[in-house]
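All protein chains of the complex are present and in place, except for one that has been dropped.
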Amino acid sequence: MIDRREQALTYTLLGVFSLIALVPIAGILLTALQAPGEVASFGHPNGLHFGNFATAWDEGNFSQYLRSSAIVTVSVVALATLLSILAGYAFGMMRFRGDQALFYLFLLGLMVPLESTVVPLYYDLRDLGLTDTYAALIFPQVGVSVAFGTFWMRAFFRSVPRSLVEAARLDGSSSWSTLWRVVLPVGRPAVLTMMVLVFMWTWNEFLLALVMVSDEALRTAPLGLAFFSGRNTTDFALLAAGSVIVATPVVILYVFLQRHFIRGMLSGAVKG
Amino acid sequence: MSGAVLAPPGEPRRIAYLYLLPGLVVFGLFVLAPLVHSAWLSLFTWDGVTPGAWTGLDNYKAVVSDPRLRSAFLHAFVLVGFYAVLPIAIGLLLAAAMSRTRVRGLALFRTVLFLPQVIALVVVAVMWRMIYAPDGGLINGGLRAIGLGGLAQNWLGSFSLALPSVGLIGTWVMYGLAMVLFTAGVQKIPQSLYDAARMDGAGPVREFFAVTLPGLRNEIAVALTLTTIQALRSFDLVYITTGGGPGDSTSVPAFEVYNRAFRGGDVGAAAAIGVCIAALIFVLTVLINRIAEREGTR
Partner (left out) sequence: MASVSFESVTKRFDAVEAVRELTLAAADGEFLVLVGPSGSGKTTALRMLAGLESVSEGKIRIGERVVNRVAPRERDIAMVFQDYALYPQMTVYDNLAFALRRRKAPKQRIDEQVRRAAAALELDALLERKPGQLSGGQQQRVALGRALVRDPAVFLMDEPLSNLDAKLRVQTRGEIKRLQKEIGTTTVYVTHDQVEAMTMGDRIAVMNQGRIEQVGTPAEVYDEPANVFVAGFVGSPGMSFAPAGRLGLDLGAPPETIVGVRPEHACPWVEGEGLLGPLDGEVAYVEALGRETFLGVRHEEETQLVLCVEGRSAAQPGDEVRFGLVREGLRFFDPESGRAQRR
């Protein structure tokens, strides 16, 4: 029995909150298209001035910031994916001494946020002369992502029917070839979800970049935006354009792969 | 022969360590070691340059005694209300409404509702700073447009309103997560439970508490965990929108970590706060999941 009133209420709630979610986003898009140099005002459309994007890109150095972000993010995603698959495979499919204890260690690391480790990381890397390098941004994030990724891939590997692995073993497949030829092909959605989440978390990461990077050449997109906003507090249009540029890559990924984003978060994906 | 179960011949065992090694090394070096190092640093007073001095647990005592630190953690808990409680309430409202109806186009709603989650918090902060701007911002502009200009405030610049204003940004970011989680969860509750409740004479309120809420136990636990952690870690939003101000009204633990380590020259204190954040997250996560499990076996 479908209650008309409840249906109306549901659609209203969904509609209202969807609108509330969209309005700021639509606003910032409109703001980015405003005529440059005019009185700052959020969301008032007064023409389609795409030039703001070009200005942000060149003068604002956002092209550089995006490049930095790309380098860091792609590296983190690639490394974290590989390492998580390997570690998750061990936890999910093999029995070995200490597997329980080691897994709890990873679980613990899952709950440790970067905010708690960024200080010693800075000073240790400073002593090694590695601050202001891509490595300083890449490896801590790989570490954090591996905690999540191992947990995620382990869950997947445990869901694979035992008989499949046993059949492969009987057929003479080594653990390595079983992983890459038999088990992982089945897990493409799981791996993709992990990659997508790590991409988003890495791209959006701010504090680590703020602490590690002082050289403008290495600024990642969020960091670049923070500095940019410090310099352009009144030029809403330019600021909006820069913001849009920073957010766009992840949003595009989201639009095409939203099923994976949502599925990942729904499973309680926690980032440290 | 002992009671131990032998592994079948040929089953990979030692090689497991080889698979684990790379991930474990990076994880150990860049997550675990720094955490331990943080705990170590927290026992010193150090400015990052000159040699540090042993202070034992003084930095931790300061968390309770120093009014600035106390309020930072207090603010974090206020944010938990905005980041976690409010969004979950909104999500539950939707779940309650949805439990008896069929919704078409849910996928589209989900896509839109979840969007705030994928946008970098720095972008969100910049966005909302413009929205909250006293002149030219969306809120004040809107209020003036409908003749309520008297209500216009300097939202982020007011001692009393800054924290709630920041909190509401967090609500905006998080409610989509809760809504998506709960709509998915509600659809998994068997219709037969609602039918049975209705036959027992339950009205919509009773149905919510007897069927919907228990059925969403796991989803609520997940939502609570994710949102609470976000609230306790909150840095990006505060840094960009208010910088902790005005005064101390929006200081948060993570911001204090940054402040004291890199602007105030008190690395030990920063490390201690960082450890406290991790400990808080750990305790709350375990607590939430314990409660969820216990409710489940009732």
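All chains are identified by letter, namely A and B, in their written order; residue positions are counted from 1 within each chain.
The definition used in the following text is that a contact is a pair of C-beta atoms (placed from the backbone, for glycine too) under 8 Å apart; a residue touches a chain by one contact, two chains touch by 3 or more.
Every value quoted in this text rests on a predicted model; they were computed, and no experiment measured them.
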Shown chains that the omitted chain touches within the full complex: A, B
Among A:35, A:54, A:128 or A:164, the residue in touch with the chain that has been omitted: A:164
Contact set of chain A toward the excluded chain (per top definition): 161, 163-164, 166-174, 177, 181-182, 185-186
Residues belonging to chain B that touch the chain removed from view: 1, 3, 5-10
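Keep this in mind: only the chains that are shown with their structure count from here on.
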Rounded Å distance, chain A centre to chain B centre (Cα mean): 16
Chain B to chain A touching residues, read off their complex: 7, 10-17, 19-20, 22-24, 26-27, 29-32, 34-35, 37-38, 40-41, 48, 90, 93-94, 97-98, 100-103, 109-123, 126-131, 133, 135-138, 141, 172, 175-177, 179-181, 184, 204, 222, 225-226, 229, 232-233, 235-236, 239-240, 253-254, 257-258, 261-262, 267, 270-271, 274-275, 277-278, 281-282, 285
Of chain A, residues touching chain B in the complex: 1-3, 6-7, 9-11, 13-14, 17-18, 20-25, 27-28, 31, 39-44, 79, 82-84, 86-87, 89-91, 94-96, 99, 102, 105-106, 108-109, 111-113, 115-124, 139-140, 142-144, 146-147, 149-150, 169, 175, 200, 203-204, 206-207, 210-211, 221-223, 225-226, 229, 236, 239-240, 242-243, 246-247, 250-251, 254-255, 258, 261-262, 265-266, 268, 270, 272
